[in-house]
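For this view, one protein chain was removed and the others were kept in their places.
Labels run A and B following the written order; every chain starts at residue 1.
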Amino acid sequence: MMIKATINKIEVEVEEGTTILEAARIVGFKIPTLCYNPDLKPEGSCGICVVEVEGAPAMKRACMTRLERGWKVHTNTAKVRKARKEIVELILSNHEMDCLVCVKNQSCELQHVASLVGINTLTYPRIEKKWAVDTTSPSIIRDQNKCILCGRCIQICSNIQTVNALTLDQRGFNTQISDAFNEGMGNSVCVNCGQCTVYCPVGALYEKSHTDKVWEALNDPDKHVVVQEAPAVRAMLGEEFGMETGTLVSGKMHAALRRMKFDAVFDTNFTADLTILEEGTEVVGRIKANKNIPLITSCSPGWVKFLETFYPHLIHLASTAKSPQAMFGTLSKTYYAELKGIPPEKIVSVSIMPCTAKKFEAERPELRSSGYQDVDYVLTTREIARMMKEAGIDLREMPDEPADDPLGEYTGAATIFGATGGVMEAALRSAYFLITGRELENIDILAVRGMTGIKEMEINIDGLALKVAVAHGLGNARILLDKVSAQLANEGKSEYHIIEVMACPGGCVGGGGQPWGSDMARRARRNETLFAEDRSLPLRRSHQNPSITAIYEKFLGHPNSEKSHHLLHTHYFKRSPVDGKVVSE
Amino acid sequence: MNMVRNHVLISIDANTIIAGARAVEDALIKEIARQGLSQEIVVLETGSVGIEDQGVVLVVYPEGIYYTNITPAEVPELVEEHLLKGRVVHRLMLKETPKRFVITKEKTGLMKEQPRIVLKNCGFINPESIDEAIAADGYQAAAKALSSMKPDEIIAEVKHAGLTGRGGAAFPTGLKWEFASKVDNPVKYIVCNADEGEPGTFKDRLILEGDPHKLIESMIIGGYATGATKGFVYIRGEYELSIERLEKAIADARSYGLLGTNIFDSGFDFDITVMKGAGAYVCGEETALIESIEGKRGHPRNKPPYPITAGLWGKPTIVNNVETLSNIPEIILKGAENFKKYGTEKCSGTKVYTILGHVATPGLIETEMGTTLRDIIFEYGGGIKDGKRFKCALVGGAAGAFLGPDMLDVKMDFVNLREYAAALGSGAILVMDEDTDIVDMLKSVLHFFKHESCGHCVPCRLGTARLVELIDRIAASKGTSKDVEGLTRISETMKDTSFCPLGQSLILPVSSSLKYFKDEILARVQ
Partner (left out) sequence: MYKETILKKFEPRLDNILYILHELQDNNEQHYVSKEDLKLCADYLSVPYSFVHGVATFYTMFSLTPRGRNIIRLCDSPPCHLMGSGSLLDYLKNKLKIDVGETTKDGVFTLELTSCLGVCGVAPALMMNNATIGKLTPEKVDAILEERRKSL
């Protein structure tokens, strides 16, 4: 039903249930907000969006108040402006304002709101710093001194990701964000997905930075620094340089990294293709043996920890193939080291990831097949953008350059790893070939693409009805896994053969290491970018990648060979649902 | 029973237990037995008789003599003299007996005495005996309502009576019930808010301790009228005796068939669960209370939707205060017209006050709506302690306003006080004499709010913290006049933008203290 009301004396007609905030936008008024985020349930904690409604005793929060028939709303009265200013001043009085050295400088939503409401003086003295910064996590730093308690991190962690690592601790002025038992995020069930860092409006949650270490390595003449970039990074690094959301920057990224003096600029896409060969062969083997089905993908380290923590009874279903990052790390210190005759201890393997959990993955003690930590440092998209800027590089000005051989060549199947459903699509393209020896003709598998939380499809491969499912976002993964778990318990088998799970909503393009303000709408557009690159590439099936053929011929033998198993496969652990620590293998 | 000469009522409530009422009771029973009077003298426990600072209190009927500050040492003398020989022990007797009626000064200056409504049985019956409650008209209103009235007739009666919420918001109870009854949902709840946390307020506790059956009866009627079949009473975790007594009363009511299925053969099913809080003032706010019952942190919810449409577990939920509900049986039994004989045109009925601070006789009273502050302090409270002069009273709890001498003769009810930027609130009247340091009191109020803010919204979480900083500086004589201005500015912002009434109501104590005592406050700053 449509209702009529006025906003600043302008008549507006909207569907019943529309909030004042939405209605005001329709008639051209952008009410400032701070705690509000379009992807989350409005909590109304900050109060910046207050408006006056004639006849109402107190102001209303535009973000969560539905416009009612006949209301006369005023969004810009002297009283409203004064109230907003007061609120921002109150927040600033409790906020550590080291803005110029803050990781969020110029991307901070509080900074933005302060300028929007016209803060030009600080009325209240700043409070003394009183919280210790939580550095216990390998991936995420939590700085309560900057927190404005908007609650977004808890919502994303509890409601959308269902990890429930975060909660409110204490109450009133003593309220803080904490993990269960307040022992630090590194000692909690946090899976390091980093969605909290993406949604944090201020600099209270951010990645544990490896930039200093990488600079140090780059400046060390004794070190040979190699770099890999994840598929999803090329779909949004441009955003950090003012380019349109969804601009593809693969070539510019390679060029920029080369100018930063990385000794070799490779590409994670190469090992993404390799992953498909290993994982594809693994799934074909499992189906033939009718064992450990469904196979569940294991490229997403947030997801892997989630599985180990909350579904320890299902870890045998996870593909043993390492993630593309981890495979690259191993190969950079074995295959590449041998090829170039560089001692592996001199190689520093750096990865650029859309992900905070990759930092955790890199530190997993079992990922040392090369004899060294396979991946030394992990930089998020945000970190590499900062480093490029520091190096005086404007990505927009870069030429397009390819990645280096032999770990740089890739197919379209690899690049779509960054989008939800992409790993599944790539796997199906090659699995069809591995099973039948023929190429799948229509390789655009639309049923597994898109932002629907759980996607399913059945594909007929020479009489084998292969049923697959794709989940992105851990809340969706939980729904799917509960179903699988129940099927296995009740019927002894699941209806699915392959399941792809990505920890972050939207897949890696929505990763926890992506540019600030990465909302769901933007994630959908970035996905399209990756599919566009896929279409533009001459080769779109992983098994057709000549460099992949070469590495098997020269080094690994064949997929799932003994050497592959030694170098490119891993194993998983049962973890405690209390603190996320390893309980047993 | 005809043999019984005297009933001795011993007040067993949180206050008298502190003073050793249990020991006195034991001594009394032993002494009566020792003197061979067990057949003639009955000792009965009752709730608070409304005397709050006079130690253990006994009332001997039929004479109606009050003895106060009784210890086991006095018991033998009391039994021997009064109960055996019939001689009143003047030394222990309370000279000015508390007023057991609703007393109002008429325009002519004459005093009018009317029966009590809410506190009718408090201090008379043994709250742990359902038989005594029934003997004192308990459950008669419920019987009448369930067997001879339709739900809409009950609602019409309550509406006509003009009963409004006594927790502070003063929303018309009948209207609330009517809204609830019209919501189409097979599951509805009625919740009694007994999370009495407003400092200085303990009326609900004394009602719960003194007459728990009245509350049960009221909830049965409310449930029947609105279609709710399940009731919850949310009681502060600190109120152990209230919880104990209510739980016993509920169990007794169940065993008498007054709760459960097919009550009074009406086909109506109803039961009540007691929920225990754990220390959070904000849970007195109805939506925070609902969150707390559900087992969550007590953060208020955004309204709308109101609990009436989506409350407990998303179901329509009626939330009423203890005192509000306790008016219902009288309205049903004696009719709305009788109820309207009490009070003012806009606010009918009575109000229960707790009167404390610098008064001669602090305690619990029930007066007609519209009774002036002067009458409450001087007629009921015995005037200012030690003959000092009245400075002000904090009316309505911490979220209330300081009222100065000019307000002494204003008729106090929910509507009228609002016009003076004050609030009747919970009915706590904290009286302060001329020597009171107002800055210190305001400091106490602001610290209270900082401690009790839930922390959900910025204006309240940080506003209370900044207010505390300002008042601490002012109190330490280190503040400036800017700090005094800051008090007003912040509390105004909180009034306009706080998420719930907790933050919104802080303006009352701040602005009222500045209204009366700006000079005193400014004298403390540089």
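We adopt the following convention: a residue touches a chain if its C-beta (ideal position, glycine included) is under 8 Å from a C-beta of that chain, and two chains touch if they have at least 3 such contacts.
Note that this is a predicted model, so its numbers are computed, not measured.
Seen in the complete assembly, the chain not on display touches A, B. Residue B:198 is the one among B:74, B:132, B:198 or B:330 that touches the chain not shown.
The omitted chain makes contact with just one of the residues B:297, B:315, B:346 or B:374: B:297.
In the complete assembly, the contact with the undisplayed chain comes from B:354, out of B:68, B:104, B:354 or B:372. For the options A:99, A:119, A:168 or A:520, the residue in contact with the chain missing from this view is A:168.
Residues of subunit A that touch the chain left out of the display are 158, 164-171, 178-182, 188-189, 577-578. Interface with the hidden chain, as seen from subunit B, comprises residues 14-15, 17-19, 52-53, 196-202, 205, 236-240, 275-281, 292-298, 354, 356-358, 362-364, 394, 398, 428, 430, 432, 436, 440-441, 444-445, 447-448, 451-452, 454.
Everything that follows uses one rule, which is that only the chains that are shown with their structure count from here on.
Residues of subunit A touching subunit B in their complex: 43-47, 50, 58-59, 61, 64-66, 79, 82-83, 86-87, 90-91, 93-94, 123-124, 148-149, 168, 170-175.
In the complex of the two chains, the subunit B residues touching subunit A come out as 280, 297, 302, 304, 450-459, 461-466, 486, 489-490, 493, 495-499, 504.
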